[in-house]
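Of the protein chains in this complex, one is absent; all others appear in place.
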Amino acid sequence: MTLVDPVTARDEVLRVDGLHVGTQNLRLVSDVSFTLSAGERVGLIGESGSGKSLTAAAIMGLLPEGVHASGSVRLAGVGHDLVGASVRQLAAVHGAAMTMVFQEPMTALNPAMRVGDQVAEVMLLHGARPDRRAARAAGVELLAQVRLPDPGQLARAYPHQLSGGQRQRVMIAIALANGPSVLLADEPTTALDVTVQAQVLELILTGVAERGSALLFITHDLAVVATVCERVMVMYGGRVVEAGPVHEVFTRPQHPYTRGLLDASDLASADGRLRTIPGTVPAAGRFPAGCVFRNRCPSASDECDERPRWMERAGGGYACWHPVGAHA
Amino acid sequence: MVLHLLRRTTVFVVSLVVASVAVFAFMTVLPGDPARVALGVNATEEAVAATRAEFGTDRPLVVQYADWVSGLPRGEFGRSYVTDADIGPQIVDRLLVTTWLVLSGMVVALIVALPLGIAAAVRHRTPSGALISGLSQVGVAVPSFIAGILLVTVFAVRLGWLPSGGWTPPAQDPVQFLRQLALPALALGLVQGAVLTRYVRSAVLDVLREDFLRTARAKGLTPTRALVRHGLRNAAIPVVTVLGLQLATLLIGAVVVERVFVIPGLGSLLLDGVANRDLLLVQGVVIVLVLAVLVVNFLVDVAYTVLDPRLRRAG
Partner (left out) sequence: MSRVNVSLVVGGVLVGLVVASALLSFVWTPYDAVQVDPATRIAPPSAAHWLGTDTFGRDVVSMLLVGARTTLFVGVVAVGVAAVAGTPIGVLAAMGPQWLGELVMRTNDLVLAFPALLLAVMFGAVFGPSTLTAMVAIGIATIPSFARLARSGTMQVLATEYVLAARAAGRTRTAIATRHVLPNIAGLLLVQASVSFAIAVLAEAALSFLGFGTRPPTPSWGRMLQEAQQLIYSTPELALWPGLAIALAVLGFNLLGDGLRDRFDPRLVDHR
C-alpha cells in the first residue's frame, strides 16, 4: 500500500460551498462547505438522521424526488457547477470523475444482469474501453483486483449468487473502474459481517491510494474514521458542527456533540463505561433554531438560541458557544 | 433451472389431464343420455339403444373418455350428436379466427399500455401521470363488448369509416380483413390496455425505487437510459405474468366481442353449440379454450424463468 504523503500540498479536486438541501417545507442540510484534495481521505460522521447521507447524495446530484439542493459543488476538470447541472452533464461525471459506493450491497446490483457486464458497463459508458469484449476483459481484471475468487467464472454469475461482501466488492470494482478523482463511500461496510468489514475497508483504501482519488467516507463508526481518515467532519442536525484533522478532533473535541459521540464510542471509554448522548435525534428538519444541538446539550444556555459562529481552529473549526475544550 | 422447468411441466401435464376429466365429466356425464335427447321422449328403447351404439355412448365412461381425449392431439373432437358434422375441422377453422382477434387485441393493448404505463410511472407526481392513471381506471371499468358497441356507434354508424362487423380471411382480401379486424381489435385491446397500463405503471414504479437503479445513475446513466437498460427488464417480470393472465381474459373477451361484430370465431361456435344443445361441440370448444389458458400459463412460467435469473436455481 503506497500512501500519498499527507503533508505535501495536493491539488484540490472537490469544492463544496454553502450547500443546502431541503424539500419545499423542510431544511435538511444547511450551509455545508468543505474541500477535498487529491488522495485525501476525509470522514463524515454523525448519527442517523444527521444529514450525512443526504449531503453525499446532493454532492452526487442523486437526491430523492422532491428534495432539492442549492449552493455550489465544483469538481476539478469539470467546467460547470454540479448543483443545477443537467442530467446529461451529471451523467458524464458519474461513474467517471466522481463515483459512489452505497451502504446496501444486497440491492445495489441489477438482479437480472451478469456481474461482469455490470462492471464492464461503466467502462463502456465513459469510453474507457473501445468495445464490449475489451470492457469485459478489463472487468474481470477489476474483479481480480478486488480479490474476488475465480473472477473469470464470477463475472458470469448473477448478483443473487454472491454473498453481501462479494457484492460490495463488485460495487467497489464498479466505483474504481474509471479511476475517479472523488469516491464517495456511504457507510460501505455497515451492512456487512464484522469479519468482512476490515477486508472491504482495506480494498477501498488500496483502491483510492493507487488511483490518487479523494475519499469522502461516511460512517457512524468513529474507530473506522480514526484508522482510515486524515480529516473528519462532524455533522448534526444537517450542519457541520465541527471539523479538523482526525487526531485533533478526536483528542481535543470542542463541540459537546463531538464529545458525546466520542464518549459513546469505544474509542474514548477508557474507564470501560459506555456513555450515551441524552435525548434522541429529532426528526428530519425538526431541529431547534439557533444551535441545532441545544436541546440535547448539557451546557446549553440562553446564548444558544442564536446560531453559533464558526470558530476557526488548526485546520478546521467548530460551531459552539460553549466549546468543551474551554472549560474541560 | 432444469429441475424447475421439469416441475412446472409436470404440473402442466397433470393440469391438462385433470381439466380434461373435469370437462368430460361435466359435459358428458351430467347432462344425461344424448341418444335419448336426440330421439325425443317418444322413442322406443330399441331405437335409443341403436343410437347409443351409433354414438358410442353405450361403452363404459372410461373408454369414452379415453377415446375422446386420445383424439384431441390429432384434432379429432368426434361427430356432433345433433348435426352429425365432424367437430374437429370447425374448431380448427374458428380457432384461427379467434387467434387473429386475440393477438391483434394484445398488440393494441401493448401499444397502448407500455408507453402510457411507463409515462405514468415516471411522471407519477405530475398531473399528466395522474391523468393517465385515472383514464386507465375508467378504461378498466368498460367491458370490451361495450367498448365494441361504442366503437361501432362512432366509427361505423356516425363516421362510416369502418365496417360494423363481419369477417374476411386475410388470404382472400387483406384490406377488407384489416378493415374488419380494426374495430374488434381496438375493442379488445383498448380495454386490456387500460388494465395493463396499471400493471406496467406499478411495475415501473417499483423498479424506479430500486437501489440498483440509483447505482445505474451513479455509473453515469441518465434517468431515462437507466430505466431502459436496467429497469425495464426487471419491470417486465411482473408484467409478463399479467400478460399471460390477460391472454386468458382476451380469449374469453373475444367470445363476447365476436358476438358484437358477427365474427365466426370460437366464441360464436361455442354459443351456437349451446343454442343447439350440441354438447359434444361445446365440450370441444371448452377444452380448447381451457387448454389455451393452461398453455399460456405454462409459457408464462417458462418466460419468468428466462427473465429472472434468481428463479433459475430455485428447485
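Just so it is clear, A and B label the chains in written order, and each chain counts residues from 1 on its own.
What we mean here is this: a contact is a pair of C-beta atoms (placed from the backbone, for glycine too) under 8 Å apart; a residue touches a chain by one contact, two chains touch by 3 or more.
Bear in mind that the values here come from a model prediction, so they are computed numbers and not experimental data.
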Chain not shown, its touching partners among those shown: B
Absent-chain contact - pick from B:Phe145, B:Trp167 or B:Phe212: B:Phe145
Residue among B:Thr9, B:Ser70, B:Thr83 or B:Gln137 that touches the chain left out of view: B:Gln137
Residues in subunit B touching the chain absent from view: 11, 15, 18-19, 22-23, 26-27, 30-31, 137-138, 140-143, 145-146, 149-150, 152-153, 157-158, 164, 248-249, 251-252, 255-256, 259-260, 270-271, 273-274, 277, 279, 282, 286, 289-290, 293-294, 297
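Criterion: only the chains that are shown with their structure count from here on.
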Subunit A residues touching subunit B - in the complex, by the definition given at the top: 60, 62, 65-66, 87-88, 91-96, 99-100, 102, 104, 107-113, 121-122, 125-126, 158, 160-161, 171, 174-175
Of all residues in subunit B, those that touch subunit A in their complex: 125, 210-212, 214-223, 225, 229-230, 233-234, 237, 307-310, 313
